[in-house]
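Note that one protein chain is taken out, while the other chains of the complex remain in position.
On to chain A.
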């Protein structure tokens, strides 16, 4: 301890304290402050950049989710539209078929009516022609039958024979 006190130099202590304080101030002013600020700024920058990247990632995810949703919606809409179109088509086809059938039925009915009337007319015509022809045939036969006397007599006989039988 005595050696320590003996070794202690007051002048050196004063110089040391003085020089150290000056050094401390100068370093604070020209080195530590800018260095620590720069390091801090850099770290803040890195932190902010990381946060920004994280945000961007989230944003990206949101956008992807949105687009996915949009896509889903579009797909659904398309599905609905297709379905509707199919229904419309089916309905149209069914309508057309119904209408055609009705039309056809109507035509058929008309045709039937026409045929019936034509038939009736034809039958009437045939009847009148048959009557004419029968009259003409009868006329011819009568003319032929009554041309000579024998035949006339024979006829009268036949007819008288018929009457007898009755």
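As a convention for this text, a residue touches a chain if its C-beta (ideal position, glycine included) is under 8 Å from a C-beta of that chain, and two chains touch if they have at least 3 such contacts; residues count from 1.
Everything below uses one rule, namely that contacts and distances are computed from a predicted model.
Missing chain, UniProt protein name: "ATP synthase subunit a", from among "ABC transporter permease", "SpoVR family protein", "2Fe-2S iron-sulfur cluster binding domain-containing protein" or "ATP synthase subunit a". Residues touching the missing chain, restricted to chain A, are 4, 6-17, 19-24, 26-28, 30-36, 38-39, 41-42, 45 (touch as defined at the top).
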